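A quick write-up on the structure given underneath.
Note that one protein chain is taken out, while the other chains of the complex remain in position.
To keep things simple, chains are lettered A and B as they appear, and every chain counts its residues starting from 1.
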Amino acid sequence: MKAVKHILVVDDAATVRMYHRTILEEAGYAVTEAANGVEALEKAAGAAFDLYLVDVNMPHMDGYAFLRALRGQDGPQVPAIMASTEAADSDCRRAFEAGANHYLVKPARPQQLARIVGLLLGERA
Amino acid sequence: MPLIKHIATASVPPALAPAPASAGQCDTALLDAPDAAVRRAAAHVLGDCPEAVPALLRALEQEVEQPVRSAVLAALGRTGSEEAAAGLASCLRSEDAWLRNAAIEVLRGLPAQVATVIAHLLVDWDRDVRILAVGILDTLRHDCVEEWLLQLIEADPDVNVCGAALDVLAEVATGAARAPVERLLERFRGEPYIAFAGELVLGRLARSR
Partner (left out) sequence: MTETAISDDDFQRFREYFYRRSGIQFEPSKRYFVDKRLVDRIHATGSTGFRDYFAMLRFQASGAEWQALVNEMTVNETYFMREDYQFECLVQSILPELAARKRRGEPLRIWVMPSSSGEEAYTIAIYLLERWPQLADFDVEIVSSDIDTRILAQAQAGLYSQRAVQQLPAAWLQKYFKREDGGWRICQMLRDAVAFTRVNLNDPREVDAYRGFDVVFCRNLLIYFDDASRRQAAESFFDVLRPGGFICLGHSESMSRISSLFRVRKFPQAIVYQKPLEGL
């Protein structure tokens, strides 16, 4: 039996976390939540995740800083999707420079999110 | 014996010992001192001085040392003045993410003072400022929070601003929210996130005891 993939959803808004959780659980993934970048780092330290879905604008440690901290660590590079309300090319570029594998403009549409996650996880197989 | 008891705690070096603030003696000059530790200590003391708000706001703009900025912000919050709230509100436009978020945190603790500036923030031309303003409401202890949010969702054109408002309403909505949220769902029909967030608010209203 295929192991369930585990996704860390990081966003300061509870409703957004719940929305992403609903979409991802429907698609067969397990979800853990964190409300900001530092909590996400703490959670990432304690468990192995297969993918990160990270909001850009969060207090205390934003998505960019979280990704940079993550990419600075040893070990396999877990795929990361960055989500933002910004649609500008410069923001997208910044996300990739920080180490994101994909960039989503919020609010994400369910099929779009599920497809991107599937692609990124399939690539690892 | 390597473990030793030390009853006399280390004394504070004279340069750092802040002079106690007494009425009418709020010396803001030390906010410009060359030593960051002195500026930080000065900022802490000025939290007791509403007259120091303009100087503190200036320091916030010019200061580069993070620990000093942090102390200045904390002091502004402690003054509890409307002038401080107005100054902090303008921080929402800053390019500096830390400053934006730190200002929001302080503003969340000043409900009466925020009430005078929130209306403008919630109709700001900048969508990001409106989202941050909604963020202030998420913890604010003010009876008008729901009313402000309902006014916002009647007219705001931006999907993410409305989404942010729904997130707060999921916590604070009363029966008064039902009709405005239904209108919002209609206005953004076809937008899955709004449908999700709106249904969450309505569902909780229906099933709350």
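Rule of thumb we're sticking to: a contact is a pair of C-beta atoms (placed from the backbone, for glycine too) under 8 Å apart; a residue touches a chain by one contact, two chains touch by 3 or more.
The structure displayed is predicted, hence computed values, not measured ones.
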Inset, instruction - Touching the hidden chain in the full complex, which residues of chain B are there? Just list them. - result: 2-7, 9-12, 17-18, 20, 36-37, 40, 44, 65-68, 70-71, 74, 77-78, 98, 102, 105, 108-109, 111, 138-139, 141-143, 145, 170-172, 174, 203-204, 207-209
Legend entry - Interface residues of chain A (partner: the chain not displayed): 14, 33, 35-39, 41-42, 45, 60-61
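Note that in this section only the chains that are shown with their structure count from here on.
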Inset, instruction - Mind listing the chain A positions that touch chain B in their complex? - result: 13-16, 18-19, 22, 57, 59-60, 62, 85, 106-110
Legend entry - chain B to chain A touching residues, read off their complex: 97, 101, 104-105, 127-128, 131, 159-160, 163-164, 166-167, 170, 191-194, 196-197, 200
